[in-house]
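Note that this complex is displayed minus one protein chain, with the remaining chains in position.
Our next item is chain A:
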Amino acid sequence: MGKIEWAMWANEQALASGLILLTGGIVGVAGQFAGWQFAAYGVAAGVFVCLLEYPRGRRAKGTSVERTGQYCLTVCVKAFGPITRNYYVRAFLHAALCVPGGFMLATVLGCVCLGIASLIYLLAAIRGEQWLPILPKTETREKPRESIKEPPQNPPPRPPADLRRKRLEDVEGAAYVNPIPVTGSED
């Protein structure tokens, strides 16, 4: 199983909470319930949380799967740097955002769910996790390796030409050892 990355679950929970808060808010506003201002807040907070939580973070270990079309939001969220990277900030942010939802029935479920997400983010932060964006890897092209099929650029090492000239008067002395061993082709 390995190390559990709580932030992954916190992210799912927070996204769900955002949607629930948003739905509750829409119901409260559409039905003109008493305290509908809290519902309106729920809509705004819900949308904000959804946008913040939609881009999934990169897993510390293993392959990360990104959500459909999350690239734009990833870039936006990444732009805020340490504010969005740090999970303590997210934990306290969600805790603060969820409080006004508790004042109206339609948004109370969203409030509790967001509170739970905040707690899981706190756990993730305590364990030192942080949000890293999933960005497409820039392919670094490997330099094409030298192919052995290329014809040699230099002639094989040979002693200088005058030494190689056939010296019929001194056949023994003219013999030299090849610096690189050569094997004959056996056909």
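Going forward, a contact is a pair of C-beta atoms (placed from the backbone, for glycine too) under 8 Å apart; a residue touches a chain by one contact, two chains touch by 3 or more; residues count from 1.
In this text, contacts and distances are computed from a predicted model.
S.K.: Can you match the unshown chain of the complex to its UniProt protein name from these: "NADPH oxidase 1", "Transmembrane protein 17", "Apoptosis-inducing factor 1, mitochondrial" or "holo-[acyl-carrier-protein] synthase"?
M.R.: "NADPH oxidase 1"
S.K.: Quick one: which of A:L22, A:A45 or A:M104 touches the chain that's been left out?
M.R.: A:M104
S.K.: Spell out, residue by residue, where the missing chain touches chain A.
M.R.: So the residues of chain A touching the missing chain come out as 1-2, 4-6, 8-9, 12-13, 16, 20, 23-24, 27-28, 31, 33-35, 56, 59, 62, 65, 103-106, 108-109, 112-113, 116.
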